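What follows is part of the complex, with its chains left where they were.
First chain written, first letter: the chains are A and B, and each begins at residue 1.
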């Protein structure tokens, strides 16, 4: 096995999730490369060192430029806040590093376009961490769709519901709450949650032609965690849109952080001529499947427990009947990314795929302002 | 349509349920006979008259012998307490009446055997009101099993859970609580709830050879509603048993009125070589179905919503997707009973079928006392 030296930027939730994936993939997947936790980079050197000690990183950096400059780093993984994705990714690509970037790609399509240009010019492997494609049940959905089992698609619907910002005392800015600060996050639930829904949707159902959206900011002012001052909230708390896909199907999308009772309810459903399927992140190990071609007396929605060896990824894990967790959507992504490097067939979603999603979120935000249907640029 | 004159004995819950079925069947099922609500009989003449007025009975009797003596009565329906089933049924049969009897048939197999003898000697159509056979989902289960789709059966399990007697202040005896009085009910949950489970089980899975049971009376004394005095509780509050069916399958059965959170959770499940099915009275319009012959990637438990026209009975009702209620298990029973009279092929469960169930409950109660496996007599 060839070592592949990882340079991780960021040590928040996503820094942990990515690191865990790099640390575990080799035990469960047979790959040529073995990720080595070489260095973690964070502005707070003490915290970065604690993180390194806990996870087994060999070294610590406090300046990402220094990290990129190191010859012993093969792959730069950007798990930092959205506002620094572009600058880091472009520099890493220029330095010839493999680049992985947490979603969304950039703060806006203009940034994302530059990031795409940089990795494509440098011809470095690149990937955006839209991890839900690799929940086994979602991957199974993709397999079923690609076999043509649904027939013509009529409807797509997705939503991503959370409830963690209902409390008006939750601040904006700072660790844990930077997603509420527009200058750091770019947008609110549109870029954070809808982006996930859109990435999966376009993967499963093709490109989106046009959208009309609506956004709302329910809590207009929040204290900033860094300044301590109340200031206007610039992000969208809730966002919904109607869409038309290129294949003629109609869609509804919705995301919010104000849906009491839902912590991370990402659901999707597709209705085709012959069959339908549905999925729900709260029970991520199940796929719902309805096939009209079943004998009419025993036709019904099937709850497929994704735990046999036959389903995607599952032969790598434990035994039939027992579920794996959320964390392994990341493990699978690393496994596929490394396999793609090894086979020369890059795994998606690439930066260009990430740009495609950013074009949709951008169109949603624009249409929410204009009140009109907006065409989506193609990446 | 030929009128069929009904003489109803009893005006409690089952009196209402049966009457409702007689009153509605002709609007939804095409039959030669049209039930006519001719007379209701109850010891309390005032209440019986109120009941008659509400439901449209043409007349009232306070003595069931007088009812049976009437020439204008074709069918005697016994919805009275268990302790009078035998006497009434035998007299009705002797008078040449069609006889329907609420379950369980008699207070014990000895009584039930005499009832069977009476109706068979008189050659009158007869039926016991084990209504759950005719929940459409249960009937569908029977169809599936009869087609051999399950292969060899390994397991049967059923339970009937309620929680209405946890409160020790609930009295025994009297209207609404006579089921707690052993002298009126015969037994507790064994004859009341397990009898339902057993009737369905033998219909679906054949006869039971032997059982070992356990019963318990959690509240040892209760006030009697009629005397006002605390007295020993003679019925079983909870009852469970293991069983071996003649087809080699193993079974567990349980019933209780002390399962907090369940009002009428009658569930059953059958596991066969190729397939399994399950049902739950709390969602009676659904059948759960698993078929191992489905393609392995999309194999899962199907939740069949019994509301297409294709499923048993459903073409008689409304539109696909909407459920019918508990009450129509009785309507279906009347429809099938009348159709059986018309076709000359008697509909089950007959009194003899009811006796078979009584033999099982009797064996359960005996084994609970002896602590040993007990063979079940065959009806």
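The criterion applied here is as follows: a contact is a pair of C-beta atoms (placed from the backbone, for glycine too) under 8 Å apart; a residue touches a chain by one contact, two chains touch by 3 or more.
Only a predicted model underlies this, so the values are computations on that prediction, with no experimental measurement involved.
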item: Oligomeric copy total, full assembly; chains in place: 2; value: 4
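Heads up, the rule we're going with is that only the chains that are shown with their structure count from here on.
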item: Gap in Å, rounded to a whole number, between the CA centres of chain B and chain A; value: 55
item: Residues of chain A defined as touching chain B within the complex; value: 140, 143-144, 286-287, 289, 291, 294, 296-305, 308, 310-311
